[in-house]
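Below are the structure tokens for one structure; questions will follow.
Of the protein chains in this complex, all but one are displayed in their positions.
Chain naming follows the written order as A, B and C, and within any one chain the residues start at number 1.
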Amino acid sequence: MTPDLFFEQLVNGLSLGSLYALIAVGYTVVYGIVQLINFAHGEIFMMGAFGAYTVWLLAGSPTELSAAAALGLLLPAMILGGILVAVGTALLTERFAYRPLRGAPRLAPLISAIGISVFLQEFVRLFYGRIPGFPDSKRAIPFPHIEGISGNSIQLGDVSIKMTSVFTVAALLICTAFLWYYINRTKTGRAMIATSQDPDTARLMGIDVDRVIMSAFAVGAALAAVAGVAHGMYIGNIDFKMGFMAGLKAFTAAVLGGIGNINGAVVGGVVLGLVEAFAGQVGDTAWKDVWAFVILILVLVFRPQGLLGAKVVDRA
Amino acid sequence: MTMTVHEAVARRRTADRTVLLEASDVTMRFGGLTAVNNVSLKVHYGEIVGLIGPNGAGKTTFFNCLTGLYKPTSGRVALEGEKLPPKPRQVVAAGVARTFQNIRLFHNMTALENVMVGMYCRTKANAVDAILRLPRHRAEERAATKAARKWLAFVGLTPAADVLSRNLPYGDQRRLEIARALATSPKLLLLDEPTAGMNPNETRQAEELIFRIRDLGLAILVIEHDMRFIFNLCDTVSCLVQGEVLVCGTGAEVQSDPRVIEAYLGSPQLEDEDDA
Amino acid sequence: MIARLSAYERVGRFAAIAGAALVLLSVMLPWAYGKRALDDMTYFFGPSPLQLCGAGVAAVCLAALIAGLVALPGRGPTMLCWNDMARVGGIGLAFYVGAVLVAVAVATGGLVNVEAGGWLAFGGAVLAALGGLTLPDSPQATLSHFLTPSWGQIAAIVVAIASALFAAAAAVNQGDVEDFVVFGVWLAAAIFLVRASGVFAWLSLAAAGNRQVLVMAAFVAAFAFPFTQNGSDANMSVAAQVLTFAGTAIGLNIVVGLVGLLDLGYIAFLGAGAFTAAVLSKSAFATLSVDLPFPVVVVISGTVASLLGLLIGTPTLRVSGDYLAIVTLAFGEIFRITMNNLDGTDGPNITHGSNGVPGIPNLNLFGFDFGQSHEILGVTLTRHANYYMLLLVVIALIIVVFTNLNHSRIGRGWVAIREDEMAAEAMGVNTFALKLLAFAGGAFLAGVAGSVKAYTDTSVSPDQYVFLESAFLLAAVVLGGMGTVMGVLIGATILKLLPEKLRFFDDYRLLLFGALMVLMMRFRPEGIIADERRQLEFHDEDEELAEDVETELVVHQAHHNLEGGKRS
Partner (left out) sequence: MTKTAKAAIIAAVAASVALAGCGTRDESNSAGGDTVEKKVVTIGTISPLTGDLSAVGSGIRNGVDLAVKQANASDAIPGWEIKIEPMDDEAKPDTGKNAATKLAADDTVIAVVGTMNSSVAQPVAPVLNAADISMVSPANTSPALTKGADLNAPVRQNKSFFRLCASDDKQGPFAADYLLEQGIKKVATIHDKKVYGQGLVEEFTKAFTAGGGEIVAAETINPEDKDYNTVISKVKSASPEAIYYGGEYPQAGPLSQQAKAAGLKIPLMGGDGLYDAAYIELAGKDAAEGDLTTSVGAPVDSLESAKAFAEAYAAGGYAEGIGPYGAYSYDAANVIISALKTTLASATDAKSARAATVDAIQSFTTTTAATGDISFDEFGDNTNQVMTVYKVEGGEWKAAYTGTAM
């Protein structure tokens, strides 16, 4: 492997890993607080991407914007729209599908989550394209070209780094910083930590546990929406089933880093992205995904608490 | 089942003061916290030993060390001179059964079924026997049902055999847990606060039940807060404070020891960690 | 509401009698204009089968109304819940006739094509329903108190099973979507009517007392099913698929329903069995073609699947349940990718990659060629009917394994693990070994089903074994009822048969599936047929239910003891 190629795969791995990490945070935050694997989180990510795309459509599908207008107005608006849709969807699922099942056997919310996952995919597939003026959602939809990012790249010697990669990695860094602040410096964030450690005591201490759970879903969804936008620009298209594999990989990342541990999710995501990139480079690309899953199984067996080791207490 | 009981009774008559369980220098640390520190304890055949101590003294942790739920950081636990195996189910097979402080019955099974689960480690029928309904399965099922009914009768729950355990009154649930433990044919029975939450009448019944179990030839190690209960019942009593044995002796000795009184009355509030 | 109306009960009763009579009369008139609608309801004095179905319900309803008149509380026979029957019958009738009218409108382009007879029937049905609503609740049916002779119970079971067979055959034979839906509504109305009468309660007692008879009758009926199809291969093809699916789902039910482990990659075990059988078969594409007798192939397939189960279970069954769900999901993906990669370029050539193994020859057991149609008792049994029979044997074996394991020390251990794993371990139950046994045993059953599937389908390829199929298997278990055999059979039938019959909602199938899973978990997590214990776990706070379940368990237990006594 030449240094150039190594560097290029490093960038590929980091970009992909950043996407995984952004989604993985959602799994980890929710799991940390309610011990629920929100299987439908991948679909929240998908909804975020579609939300952002919708903003672009509603803005009149602008294609000839200047870089300043695209970066200063369009992109923030799209991200905001994505977050709105994703958070809305997440809160609705929490309210109507998960909350009534609190206290039920753990199988129940998990099965419910699978149902939501399938439902959301199909909902987008069947109905998004029916809105007049919207493209056929049964197949992939090209994501809009954001002037200043899409198609541009930075040249470092022989290596070119796509601006979309830079955007993706930057998005992860900024989001992680925000998240850190939110969890450690705000009242809601501290309530989240308290609830994750002992929900009953937290309730006794006057923390509104319902609200905390909702914030957890909302935070995860917001990050997933950012990932959705980054995905759209980095990959170039979005479709109704983009959340399935991404969700599965992101969950793997969350477990890899130690589910329940936010830093772990970020580290796990990046590690998984790098593993995929280099497994594909060194080995046969046909087995790339197998490696990702084999690593998941190995981690669970030998280090069930994950790389960064959140303590998984069996509350039984 | 009946064999073991008779054997045990016979053994009790001949070798009255033989050591059944010996825990020597058991230490259990969680990270920096030492929950149990160098605890040694002996239980003889046919003896009722009490374990008392204020909340957080490490009594339940010590129980968990004995039953394989925790692996002690150091120390040795031996049953009839042999080191106890590491896993809970192996400990049960070796002859140590327990009940839980917070009742842990299989709530959606009937009382009879609960007791039959206790019989699991004493039956041998495998999947093939069960699928083909071979004689071994049938014979065992019959014997197990009979034995389970016998244990239910022993604790006085015959009428409740087909009642779901979740529907039983609290006191009956405690007794059912004891029946379930007895069904594993133990030599030593560990009872974790068997009278917690009981009224005086129920406590008296429990006391009587424990004597009857002792009369079967079993040794009993019991954690209890009810001092009257423990001093009525026990041949020897150990008092555990902050993970260490403070006093060990007969009921009267322990009762009059000033350090015990101080531990109970004067000790600062410690966190309750008994619900591991 | 009803209480207030009860003052007018007599008026209501006579109105209902008039309504039911109107429906009875109306079948002598045409209901629809246009032969295309349903099964031709255009004749005077020549009711069509579907019209007769309606008349049947109306007649029972009428009989119940009159019987209720002479059986007022305190005097006369109270064998059945006459009033409940009349009320449910009237409502059912209204729904049924309504469905017929809608179907006529759909088939012919508008309600203008409903003839006077149809409107008369609808009016009568609504009258019967409204009248029925004024009737007071019936007292408990006293039928259960009668000690029926055992031959009577057996006869009743046979009649019940035979009607079920007849209904299933009739439903499958409804060609058009409208016919199928209308017949389905009628069936539902009929079932509710019988249920309201209190006969079911009596029947379930009779069934508990004669379980062998029930099981035998059910299997005889299942074997008789192909004879009702008169050579239709299409229906038998669907039936064979339903059986394969159900067999696999019962295997999954051990893992999910009994032990409470969520397996999201279960389809891989079916695939492992199918691929093993395919690769060993005499297909031109088989890579390890060996001439082995079919039963040996079945055992090998099951073994390969269970080895995979051990391979995946040994490391992961130690971790907590949530992780297991994801690990199994990942395992399902690994399986699919691996089958794709064993194609000679990315790995050794075993499966021909995405091409899979097509052209698997038909089975020939003891000179019986499964590929040919056979004439038996004057009825043609087609190729798929042959495989259906084979699958019935397989599924019977799977059910025996499931129920016998469930009612054994192993089954008790499983339930104990599900209830409280730590307590089970502390009571001497070898939880890890039992979980592994469930995992590998379930895999074995799926592998067996897979080996037969390979021959039924004639080709095996990796794209049949995707996550969505695992999800559907799980859905069959959840929908039908975790931990039960009957429930899973019903769930599998619903999930496989409805999409075949209701092609028009094809595009919405997955959407409905997703919504159904969520709603089931919310409102009836125990499934259509509830396992008593499971029901309790999902309704933890419901004390009344707990008492009910207990009564039921006592009945079952009594029966068990009885049975044991007879045997020994």
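The rule is short, and it goes like this: a residue touches a chain if its C-beta (ideal position, glycine included) is under 8 Å from a C-beta of that chain, and two chains touch if they have at least 3 such contacts.
What you see is a predicted model, and the numbers here were worked out from it, not measured in a lab.
Chemist: Determine which of the presented chains are touched by the chain that is not presented, and list them.
Modeler: Result: the unshown chain touches A, C.
Chemist: Have a look at C:A86, C:A105 or C:L317 and name the one touching the chain we're not showing.
Modeler: Selected residue, touching the omitted chain: C:A105.
Chemist: From the list A:A21, A:A191 or A:A277, pick the residue that touches the absent chain.
Modeler: Selected residue, touching the omitted chain: A:A277.
Chemist: Sort through C:C81, C:I337, C:L363 or C:L390 and give me the one touching the missing partner chain.
Modeler: The missing chain is touched by C:I337.
Chemist: Specify the residue from the set C:N83, C:Q241 or C:S281 that touches the hidden chain.
Modeler: Touching the chain that is not displayed is residue C:Q241.
Chemist: Out of A:P62, A:P100 or A:G236, which is the one that touches the chain we can't see?
Modeler: In the complete complex, the chain left out is touched by residue A:G236.
Chemist: Could you pull out which residues of subunit A are in touch with the chain that's been left out?
Modeler: 2, 4-5, 8-9, 12-13, 15-16, 19, 136, 138-140, 142, 145, 151, 153, 160, 162, 164, 231, 234-237, 239, 241-242, 244-246, 276-277, 280-281, 284-286, 288-289
Chemist: By the contact criterion defined above, which parts of subunit C meet the unshown chain? Give residue numbers in ascending order.
Modeler: For subunit C, the residues touching the absent chain are 1-2, 33-37, 42, 91, 94-95, 98, 101-102, 105, 108-114, 122, 126, 129-130, 133, 232-235, 237-238, 241, 284-285, 337, 340-341, 343, 345-346, 353-356, 358-359, 383-384, 457-459, 461, 463-464, 500, 503, 506-507, 509.
Rule of thumb we're sticking to: only the chains that are shown with their structure count from here on.
Chemist: Could you tell me which shape the graph of touching chains takes: line, ring, star, complete or other?
Modeler: Chain contacts: open path, no cycle.
Chemist: How many angstrom lie between the centres of subunit A and subunit C, each centre taken as the mean Cα position?
Modeler: 39
Chemist: Among the residues of subunit C, which are close enough to touch at least two other chains?
Modeler: 420, 422, 537 - these are the residues of subunit C that touch more than one other chain.
Chemist: Enumerate the contact residues on subunit C facing subunit A in the complex.
Modeler: Where subunit C meets subunit A, its residues are 256, 260, 262, 264, 312, 315-316, 318-323, 325-327, 329-331, 333-334, 337-338, 340-341, 346, 420-422, 467-468, 471, 474, 478, 507-508, 510-511, 513-518, 520-522, 525, 537-538, 540.
Chemist: Please name which positions on subunit C make contact with subunit B in the complex.
Modeler: Within the complex, subunit C contacts subunit B at residues 400-401, 404-405, 408-413, 415-416, 419-420, 422-431, 437, 441, 533, 536-537, 543, 546-547, 549-550, 553-554, 557, 564, 567-568.
Chemist: What does subunit B use to touch subunit C in their complex?
Modeler: Residue list for subunit B touching subunit C: 67, 69, 87-89, 92-93, 97-98, 100, 104-110, 112-113, 116-123, 125-127, 129-133, 137-138, 140-142, 144, 162-164, 166-167, 180-181, 184.
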